[in-house]
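Here we show just some of the chains, and they stay where they sit in the whole.
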Amino acid sequence: MTEPSARTVNPTARPPLLSRLGSLGPLLGLLALMIVATALNSDFLTVSNLSNVLTRASFIGIIAVGATFVIISGGIDLSVGSMAALIAGSMILIMNALGGTGGGAGVIAVGMLCALAIGAGAGLLHGTFIARGRIEPFIVTLGTLGIYRAVLTYLSEGGSISLNNTLSDAYSPVYYGKLLGVPVPIVIFAVVALLGGLILNRTRYGRYVQAIGSNEQVARYAAVDVNRVKVITYMIQGICVALATLLYVPRLGSASPSTGILWELEAIAAVIIGGTALKGGSGRIWGTVVGAMLLLSIENVLNLTSVISVYLNAAVQGVVIIVVAFLQRGKRS
Amino acid sequence: MVTGGGHLTAVPAVAFRSVTKAFGPVEVLHGVTFDIGSGEIHALIGENGAGKSTLMKILGGYQPQSSGEIVLDGQPVTFRSSREAEAQGVVLIHQEFNLADDLSVAQNVFLGRELGGALLDDTGMNRQAQAALARLDVQLDPRMRVRDLSVPQKQLVEIAKALSRNARVLVMDEPTATLTRRETDVLFALIRRLRDDGVTVLYISHKLDEVQALADAVTVLRDGAVVFSGPAAGRTPHDLANLMVGRELEEMFPDKGRPTRTEALHVGGLDVPGWAHDITFTLQAGEVLGFAGLVGAGRTELFEGLLGLRRHTVRQVRVAGRPTRIDSPGRAARAGVVYLSEDRKGKGLLVNALLRPNLTLMTLQQYARPLLDIRAETRALERAVTTYGVRTGRLDVPASALSGGNQQKLALARILEVDPDVIVLDEPTRGVDVGAKREIYLLIQALAQAGKGVIVISSELTELLGLCQRLLVVREGRVAGDLSGDELTEQEVIQYATGLKARAPALEAAPR
Amino acid sequence: QTKQVMGVSIPSADHGWTGGVVYWANETKKELEKMYPGLTVIVKTAKDANEQANQIQDMLTVNKINALVILPQESAPLTRPVANLKNKGVFTVVVDRALTDPKAQDAYVAGDNPGLGRVSGEYVGKTLGGKGNVVVLRGIATVIDNQRVDAFEKVMKDKYPGIKILDKQYANWNRDDGFKVMQDYLTRFPKIDAVWAQDDDIAVGVLKAIEQAGRKDIKFVLGGAGMKEMIKKVQDGDPLITADVTYPPNMIRDAMLLTAKSRMTGAAMPKTTIIPSVLVTKANAAKYYFPNSPF
């Protein structure tokens, strides 16, 4: 169109620097916590402690990366904790069964593949119920939360399912080993997070997830295959849970009905502390990573100090969560 | 025509004094100063993004001005909220709907000032809401949820809501954008009655013939500044348009091209349960085919059905001569068929997302290499913004920061990015200024010229008549008339649309 | 004897120990129904105290039980509901977690929680020779946890003042929490002589954390309850797991057998049966090893 040029766009206007800085809320929260922690116990900042914390954060962190996608798409998955327990249990049973015939690495690889397949399958189930069955995600995953844990309890007869010893030894480097001096779980967490960020921000699928969370109807009219994208999203969540479980099993070599209890709340909390809105539409993976680190650091700091009655640990966590969320909001608006 | 003559009264009802408004670093209103006489109908016109809605939101207490002053009946006022403005009798009807979808019509009309004591008087509110709607000659069950209403129905509810608030100064921001002629006429009669009762009416519209018919005075905004403010008498739509754009506007409608003999789209026996029955038509490449009909005739649903957005059955669809199954917008797009929704906010744009993802949502595969090339997307946005004249201060803003008309251009740009062969446009110029409207018309003809098939659904008959080589008139979900050549007159269309004339033995009914 | 219906209400299998309880209850049901043809046994699990209260009400109203064997999720909240059943003529036997009002129960079959703490304290004190640093990982905040920890601390205070309890944190009878808490203890305390984990699930996590950190200062880890994997370790002479203290989930079996016998034969049931917590060492481990139980 030929309009006077004075009114054309000015693309070089300043980037919203201030709002960028503001969105660093969770990072600032993490820094503040680290400073307090170091003041309380100087061992906090040792490499070995930080590496412990990061390694632990990997579980919840990897699950939370998946949850970031689900939440941005406007959904929720409450089942992640019991899904992890079920995957861990099934994986161990499968590996034990195969392990009888010997053959360490092969058996472990098969077990891992099965775990990933179960995770993806559970996600497929959720996604199908939610997208095609049009049932609220909250309900679907609340239902499967009960189902998965019950099935695990059934499989384990209420006890625990343990990996047999030779396999356990062969598998343990996956948790306890290091790659270039960095513990394997941290490496995997980093890879998952980077990949997650890339998928969310730099692929068509990621864009569609954001569009659907922002306004499903608009996405539908814009030729996005909404059902398919949703199904994939829950599958990604399932695969993330399976990945976390791959790291979990070599750690203790067992699964029991109390494995993964309340992980869903931790994962969702990590996502939201990280600055993704529960109502969907937009969010960020790095925030989730920071959120997971923050949550796990609180626990760690409480264990490292005795300033506060043990009875009140949960209260401290609660206060920190609220404060960080508050700071972040303050910066954001 | 001028009956109000409010101009002559000493104290203006509303006076803007050097009002400016900036969003961040971008100033969109620059020292706006003008008066609105008491008891007059005052039109405010200007191009998309000129700042009309912004100015009215300031008057209505929804946004604060950056500087300057608003004087109401001689008294400077500062409204910190719409509540305060309403308390002083200033009521605004928003351009974008401002309704809670989950509440009923009556509940929306009375939201914030419900009737009744401790328990609400729902019967009373339903009755009064119905009465308010009846003043607009609309009969609508006030218990219906707003979510279930059509766009025009929502607009009418929005108007009824404002009317029921006893305004002294009533601001209407493009109230007729989604209304048909008849509804518009009823509304105009009502506005005149209100004026006669002493209400001052501020009226924003892109339909300049309406302005001419209705307004006592007119103010023209261009790029956030007043370029004219004075009596409307003697100003033709053409004059007004020139004032708006600041130069001589050419003929509104470019020459119609000629359809080719190549078939672009054939639809045979389309049924959309509850909406459309046995729809059969053929669109040629290079043709601009209009769909006329009353609101509620089912045109929107017909095409939503065709695209697979609603349950439907169809005997046959051919795109470019090839039998094609379309069951989703995705398949349609791959086959080269795209559809622009009439519901911009609900189905058209991701209002909270940036302009860039909005533009490229349908064509992401072009930027996937395999990772999305954000820079290429940005270049596409820069290109589209220039091509379609989207006016925005910056590129990295959410779609919600665009003015209504510019949002429409963005939505149009998105579907054209697909480079489709068949383009279905549902109310393409809704809320678009004259200048831009003309650009869109040019664009439509250019698309046809380039061998595309274009379908236009519009409530503006002039638009259809000016654009289309052929018109199908839809009545109660069926094609009632097929007009071309000399038959393309308002009279004909209306006779078919209202059932006074029925369709001659169909030319196209027989499957080939 | 007439027909008898015995209801067994236990916590659901939410961790190892309760898993053992559920296992033994189901096994004993089969055993008893074979032994006494007139007896029906109904085993039900409940996820919390509230559900358990509902459950025993249903057993009375609908299943018409004459006897109830209950291992309460919690003591206090189930006192009144059990009393209600007793008042309606049901013979009530409470297992492990005593009701706050003993009048509500006809008989009590107990694990010995203070005993567990005491035996553990004695073992830790003696093995360390009265000197050293100990960390304590507690269970879930409950009465039994308090009883165990109080008894343990009392032994330390009275008999082994040279032993220092560095810190105690909740590990919730859970392996993951055991791992995390221990990891942090290892960071925080450069010298730890022994760990009292109080429960074998927790001990599993503790062992892994020690193994990972490669710390050599810890002389032993004492769990509790008698999980089969741990008993096996004791039997096999594991360097860190040198002993265990029993708190057997099959106490539910003892209770069910006693109850059935008294119901079906009319024999009087002892008012209180205490199943002592005993120290398991390499010498007697074989006696406490049940490979078929899930726990």
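Order of writing sets the labels: A, B and C. Residues in every chain begin at 1.
Everything below uses one rule, namely that a contact is a pair of C-beta atoms (placed from the backbone, for glycine too) under 8 Å apart; a residue touches a chain by one contact, two chains touch by 3 or more.
On a predicted model such as this, the values are computed, not experimentally measured, just so you know.
Composition of the entire complex, written as a formula in the shown labels, equals A x2, B x1, C x1.
Methods note: only the chains that are shown with their structure count from here on.
Taking the mean of each chain's C-alpha atoms, the chain closest to the overall C-alpha centroid is A.
On a Cα centroid basis, the chain most remote from chain A in this structure is B. As a whole-number value, the distance joining the C-alpha centres of chain A and chain B reads 44 Å.
Measuring from the averaged C-alpha position of chain A to that of chain C gives a distance of 34 Å.
Chain B and chain C have Cα centroids separated by 72 Å. Of all residues in chain C, none touches 2 or more other chains.
Shared interface positions of chain A, defined as residues touching 2 or more other chains, are absent.
For chain B in complex with chain A, the touching residues are 25-26, 223, 246, 309, 328-330, 332-333, 339, 341, 346-353, 357, 361-362, 364-365, 368, 370-372, 374, 378, 382, 385-396, 414, 435-436, 439. Interface residues of chain A facing chain B in the complex, by the touch rule stated above, are 1, 3-4, 6-11, 13-16, 198, 201-204, 207-208, 210-211, 214-215, 217-225, 281-282. Within the complex formed with chain A, the chain C residues making contact are 12-16, 18-20, 22-23, 138, 141, 167-170, 173-176, 179-181, 183-185, 187-188, 201, 204-205, 208, 212-213, 229, 293-295.
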